[in-house]
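Here the complex is missing one protein chain, while the rest keep their positions.
Per-chain residue numbering starts at 1, and chain names A and B are given in the order in which the chains are listed.
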Amino acid sequence: MTLNQQRKLKTILTGLFAWSVALVLFFPIFWMFITSFKTELQAISVPPSLFFEPTLDNFRIVQERSDYIHHAWNSVVTSFGSTIIALIIAIPAAYSMAFFPGKRTKDILLWMLSTKMLPAVGVLVPIYILCRNYGLLDSKTALVIIFTLMNLPIIVWMLFSYFKDLPKEILEAARMDGATPWDEVVKVVLPLSVGAISSTALLSIVLCWNEAFWSLNLTASDAAPLTAMIASYSSPEGLFWAKLSAASTLACAPIVIFGWFCQKQLVQGLTFGAVK
Amino acid sequence: MSYLTITDLQKHYENYHALRGINLSISEGEFVVFVGPSGCGKSTLLRTIAGLESSTGGSIELDGRDITEVASSKRDLAMVFQSYALYPHMTVADNLSFALRLAKVSDAEIKEKVRSVSASLQLDALLERKPKELSGGQRQRVAIGRAIVRQPKVFLFDEPLSNLDAALRVQMRLELARLHKKLGTTMIYVTHDQVEAMTLADRVVILNAGQIEQVGTPLELYRQPNSRFVAEFIGTPKMNLIPANRILRNEDTLSIDIFGQQISFPANRLKGPLPDSVVIGIRPEHMSLVETDGDLTGRIELVEHLGSEAYAHLQLSSDQTIIIKAPARTELKDGQEVCIKIDTSELILFNENDRVISVIPEEA
Partner (left out) sequence: MKRSITRLLMAPSVIMLLVWMIIPLSMTIYFSTIRYNLLYPGQNNFVGLMNFEFFITDPGFVPAVSNTLILLLSVLIITVVLGVMLSALIDKPFFGQGIVRVLLISPFFIMPTVNALIWKNMMMNPVYGIFAWISESLGFEPIDWLSSYPLVSVIIMVSWQWLPFAILVFVTALQSQDTEQKEAAQMDGATGWHIFRYLTIPHLARPIAVVVMIETIFLLAVFAEIFVSTGGGPGYDSTNLAYLIYNQALLQYDVGVASAGGLFAVLLANIVAIFLIRAVGKNLTV
């Protein structure tokens, strides 16, 4: 075999391997998707059926039984709402820490991150009781507040690590050009950071969308987002796999498709710029 | 009259004293170059003038106004950065007009200024492009254009050519010189490249360890360095420095002993008292190779042919190496023993503190 043939073979083997890993990892999602178009009987057939006449009944039933639209709307409101609020709070903080660092900046950042290490269960009881006392149980307001605080440290970190990598000379050039601090932020920093801010926002939306602990514990029906709706399908009332799959597909599809489009930025963002 | 006056300027970092009392006055229209080895404080000095670093002592006065505490945006200075620092999200036209738009200049005026600047820098065809679509030289031109368009009181350049390749650097150097002639605006230019300093400057400021070592025209620095540091820093190849042990004074000449060989030197050129030992400095072009009757003898180690000239590296009897400029078509062979004739009128003496103790006679 020549060196060239060896290289070709290597590429083919790498490809085959990569594809098999990807397909194995993707299989459960694929299967969920397929099952959602089956009848309940086909869904539990052994051996599993791959060829069948697809039906949309399950989706209709899910909408009727659990009001998918209602829960999806809750998910959208809580994810987007808390993300926007968190960004508004985080951008000034990240900006001032990145461009005007003091002696304590590093400590403050690590402290912020350490609040993420604080397990939610540690404060579940007081939060539950506070929500109950203020009539916020099963309300979107409570979820928005909690999601905002939950993601704030990560958002500050991501923006900070991005701002920090902005070439300082560009800001100095703006200053020499007569820009006030406000001009600097609005006309230089923000336009340069559109990508970073949107990938931070995307990550925050994904984390909120999939958040389960607080959604399960603080909501019942009115404010329940999709994670909580899906959990209601876990009760063993018989084998409703097709409907379960349809509900799951509906719950995940928006965020998975969303994630596909921005997976690259998401990974970079989530590693705080440590991996380029 | 002094246009930009710097008085006892200090800059302390947490545990580092970057500027140790800088005093300098620059006249209007002058092209001043700050040069020195890395870490000497030249960039810090420029950035302190720009207001990008705050000083910790002293004052800066520009055109009769104390600007020590004024924000950089209000100093009326323009700066060209080493990395160009173009705004990547703006087109060339927007980059050029950013400062004018901030200053709320009328649209018509902005248009006119951008047009004339881009014409003079050959940027007309690129106005709608983004910086990432430009070559290094074009980016450099935009950075310069962005500074010119504002008509500032002083231009500051922070190693602007160091990111360009060699050929382009020579070309941009010429363009900068022409630009200065045309605009007549005061320019301050930082570089570590002494060729840039020599070719561009009206006056060169040599910095070393946060202090000004010497200020002067390029030729002054070349011919009359104050110290061994300046002598070594200016000139390629470097000035030869040869330690000498004994100096004898007889009547109006000094006789300097270099490893048993004597060089004589007019005593009236000595300033100050006679030290015990000196280092003599002599530039490669002030020595020549002769058949007989030389001041020193040496053995050729290596000859570098540059085409228009050649440099011979010689080993003296003491193992010291010196460089001598030789004619282009020299027939010198490695290992050959040669005699060296020194032009003693160009000889410079340094004392043990590396300060100059001799005067070079004015040219007739």
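The rule is short, and it goes like this: a residue touches a chain if its C-beta (ideal position, glycine included) is under 8 Å from a C-beta of that chain, and two chains touch if they have at least 3 such contacts.
Because the structure is predicted, anything quoted here is derived from the model rather than measured.
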Note = Full-assembly contacts of the left-out chain, visible side only, are chains A
Key: Residue numbers in chain A that touch the chain omitted from display   = 10-12, 14-15, 17-19, 21-23, 25-26, 28-29, 31-32, 35, 44-48, 89-90, 92-93, 95-97, 100, 102, 105-106, 108-110, 112-130, 148-149, 152-153, 156, 161, 164, 181, 206, 209-210, 212-213, 216-217, 226-228, 230-231, 233-234, 239, 241, 244-245, 248, 251-252, 255-256, 258-260, 263-264, 266-268, 270-276
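Methods note: only the chains that are shown with their structure count from here on.
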Ask   = Quick one: in the complex, what on chain A touches chain B?
value = 167, 169-170, 172-180, 183, 187-188, 191-192
Request  = Would you mind writing out the residues of chain B in touch with chain A in their complex?
outcome  = 50-52, 71-74, 77-79, 81-83, 85-89, 98-99, 102-103, 146, 150
